[in-house]
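The structure appears below as structure tokens.
A single protein chain has been omitted from the complex, and every remaining protein chain is retained in its original position.
Labels A and B are assigned to the chains in the order they are written; within every chain, residues are numbered from 1.
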Amino acid sequence: MPKTIRRRSFLKGSAAGLGALVIGTTAPYYFQRNIAKAQEGDIKVGILHSLSGTIAIIETSLHNAELLAIEEINAKGGVLGKKLVPVVEDPQSLVQVFAEKAKKLLLEDKVAAVLGCYTSASRQSVLPVFEEYNGLLLYPTLYEAQECSKNCFYTGAVPNQQLDDFVPWIIQTLGRKKFYMIGSNYIYPKETNREVKALLEKHGGENVGEEYAPLGHTEFSTIINNIAGSGADIVFSDLVGDSIVAFYKQFRQFGFTAADLPICTPITTEQETAAMGPENAAGHYTSFNYFQTVDTPENKSFVERYKAKYGANQVTNAVMEAAYFQTYLLAQAIEKVGNTETDALIFDGLPGQEFKAPQGPVKIDEKNHHTWLWARIGKAREDGQFDIVWTSQDRIRPDPWVDYLYPNKDCDFTDPKVLERVKKPWAEDKNRSGTIDL
Amino acid sequence: MENKAAQRTRVVERAPLLPLWALILGALLIAIIGSFPYLSGTNSYVLLLIGKFLCFAIFALSIDLIWGFAGILSLGQAVYFGIGAYFVALSLKINYAMTHPTRYGSKFPDFMEWNGLTALPTFMEPLINVPFAVVAALAVPTFLAFIFGVITFKRHIYGVYCAVITLAESLILQEFIIEYQAYTGGFNGITDYGNFVGAPFLWIILAVTIAFFLIARFITHSRIGTVLKSVRDNDVRAEFMGYNVANYRIFVFCVSAFMAAAAGAMYAAWVGIVSFLDTGPLFSVEGVIWTAVGGRATLIGPFVGAFLVRGLEFLLSGSWFANYWQVFMGILFIAVVLWIPDGLIGTLGNWIRKYRRGTLTQIREEQDRIAHDRQRDWEPPGAAKPGDELV
Partner (left out) sequence: MSQALISQVLIGLSVAAILAIAAMGLAIIFGIAGVINMAHGQFIMVGAYTAAVVGQLGGNTFVAIPVAFVVVALLGLIVERGIIQWIYDRPLETLLATWGVGIILEVLMKVIFGPELYYVGAPKILDGGIRLIGRLPYPYYRMFLIAVALVMLFVTLYIIFRTDFGLKVRSVRRNRAMSGCLGIDTARIDMLIFMYGSGLAGIAGAVLAPIKSVSTTMGFSYAVGSYMVIVLGGVGNLLGVPTGSFLIGEGETLLAYKYNAVIGQLLVFVAIVIAIRVFPRGIFGYHERR
């Protein structure tokens, strides 16, 4: 072959390469110092969302929402007269890196609290770290529930807040009873569908099919063929990520319209409806506690400020909203207890804390560390936004273990027996001082 | 005189397992790493990283052994790492659940409960015994590698076909883990079973690392190693010389799978989290990259590569340009290929060789030989072959 580098003086090349490497290796230290220049007395808050890797698409928007909230809080004078300083880490969508970064945030940066995680997998991987070193995690995502950790507060919806009203609403208002359930193949869709099946039994619906696609699957023709043969009159979808857009697009290409066979889902947000296009999104239903179209003054200003900071074509969605208001909840809690001690925040600051969030006033439950949220059902419009067709009368109590599936389970951090156990330091009782599961 | 010359040849052939300077340097490094828990305290995340990187380095060493010394590019090496990790993680998880009943009311792993199991499945009961699980974690991947080797190498499948077949293997395992999530934890993986971060276990990892390094050094410097290199450089000629090429490949593949499995087993115990990503093709490619950056066909290269690349990733992803840090990694990979194709250690070796013995011409010859070797390890599909047609 005529041209190869080996003809050059390899010494020059390797010296240049080595030089670049040396610069590359040492440069981060300077940058690192740059970021951690938090002054004495500033309050550090860890932000732990993947900015690279497969889940980065969603998590970057959460990261943005949290930074926006921190900026606003600082603009209003900060907390206890001090500034909130974000310490940003990128866990690269890898679960072990989540745990490492959590450890670093707690031990080296000594952050007051960490806002972070999106998938259940990442949350489960960091929880042991938070429990061992008694840190505080605020987790903004809707998830499959059945968990209660002393060191974690969940500001996203649990299934009972999205499904308990949604399924009966479909059966009664839409008058459709034959459910075909599809989902991505992992724990969240399976748990959600288990709950949907229980609700169907309770309210007189029928389960005509259930199917799971591999995560990231984008070829749905077979599943659509199966749906066509099942006689379903509603499709209940728990697909996540890239699958959502591909499914909606292919669903319509195979001749299904929202009027014939609407897709109902607790996951599809404005971000995906905007990406699938008006003709594919319009007419399908989503159940969420927040939509960009929610008509509250707080929401209007939130959407306005978000667009001003990150670009006019940005959309907001429920998970981002949770990421946004949980930052405020944390700030209020620190303000309330007057310091950043983890146990004070966990037992005194955060429980019962209320905030006028964009979706309406929300409150952290006194007992189970989850959040009282509103329930809404939206019908997708042509522009990718949702018409809100139903709103709950009041905030819905979070119930991590719904009664109709787990009658004897609940979690209560005000119970003295539980308190006695969870307040013990980890070193004294490695027998899971943090999480309770009764 | 004649006698002396013959002796000198023998000395060159049978160099000492490790030169003195390497022994001293190695002992120093081992002392630093071994005493790290006392320097930093167990609560340091750096300690966590060091143990993890050592496991990754062993993984990269296992890739180097087959890729650098035998010319087998595997994109499925993570399969063996992952199986080792899953055996240990499952065993630890089952035990943890039994001894921590407040968390697990039903005394068996939470992910099984979520998936509707009511008791530990019978076929998993042997895993309650941790030593058994460790033996299985080492034996099963090695056996699988043996089967795989028989399937592929006996059929003269190598080069890119081997790479893709291993890639498929990796995807199969991933799908399997996600599909049978009641037994494997699925997408969420297995977590929350405690971990062994601390001095004693770090020493175990260190000891295993040293042992594997010496084994690799021994294999590559023995007669087997010489044959392997000749197989890498020209397998047809090696076969004509009477060597059973397939058997040599199977042997080194099994050794490498054993190392990867051991790395995975220690990794699972050390980190306390195992997920399906640890068995996936991306992880295998990462291992290949560590090897290439550090220096292929050198034994220190994989260590340097794993520590450097992973360490850089950890630092960069926490800095203020966390949004763009990956660009630096991309540039690093391209730079390595263009300017230091022998990797950091390989280039350093060339450099030392130049100053030690040899004029520029000799260096050129040496370099030509290296480049020639590299070219030979896989025949590009574009290479001319008699009778080869596009359609």
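Everything that follows uses one rule, which is that contacts are C-beta pairs under 8 Å (C-beta built on N, C-alpha and C of every residue); 3 or more make two chains touch, one makes a residue touch a chain.
Nothing here was measured: the structure is a model prediction, and the numbers come from that model.
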Fill in the blank from the handout: Contacting the left-out chain: of A:E272, A:E321, A:D365 or A:D399, that is A:E272
Handout entry: Per the touch definition above, residue among B:I24, B:V236 or B:I352 touching the missing chain
Key = B:V236
Problem - Of B:I178, B:A261 or B:V274, the one touching the omitted chain in the full complex - result: B:I178
Fill in the blank from the handout: Per the whole complex, from A:I43, A:A56, A:V129 or A:A323 the residue touching the absent chain is A:A56
Problem - Those residues of chain A which, in the complete complex, touch the missing chain - result: 1-5, 52-54, 56-57, 60-61, 185, 211-214, 216-219, 221-226, 228-229, 242-246, 249-250, 253-255, 271-272, 274-277, 279, 310-311, 314-315
Practice task
Write the list of chain B residues that the hidden chain touches.
Solution key: 73, 151-152, 155-157, 160-161, 164-165, 167-169, 171-172, 175-176, 178-179, 236, 239, 281-282, 285, 288-289, 292, 323-324, 326-327, 329-334, 336-338, 341, 371, 374-375, 377-378, 380-385, 387-391
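Please note the rule applied: only the chains that are shown with their structure count from here on.
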Completion exercise
Separation of the C-alpha centres, chain A versus chain B, in whole Å, is 35
Handout entry: Residue numbers on chain A that touch chain B, as the complex places them
Key = 4-6, 10-11, 13-14, 16-18, 20-21, 24-25, 28-29, 31-32, 34-35, 51-52, 60, 88-92, 94-97, 99-101, 103-104, 107-108, 119-121, 124-125, 127-128, 133, 146, 185-187, 190-191, 214-215, 421, 430-432, 435-438
Handout entry: Residue ranges of chain B in contact with chain A within the complex
Key = 43-45, 48-49, 52, 100, 102-105, 111, 114-115, 175, 178-179, 181, 186-189, 191-192, 194-195, 271-273, 275, 277-278, 308, 312-323, 325-326, 328, 332, 335-336, 338-341, 344, 347, 350-351, 354, 367-368, 371
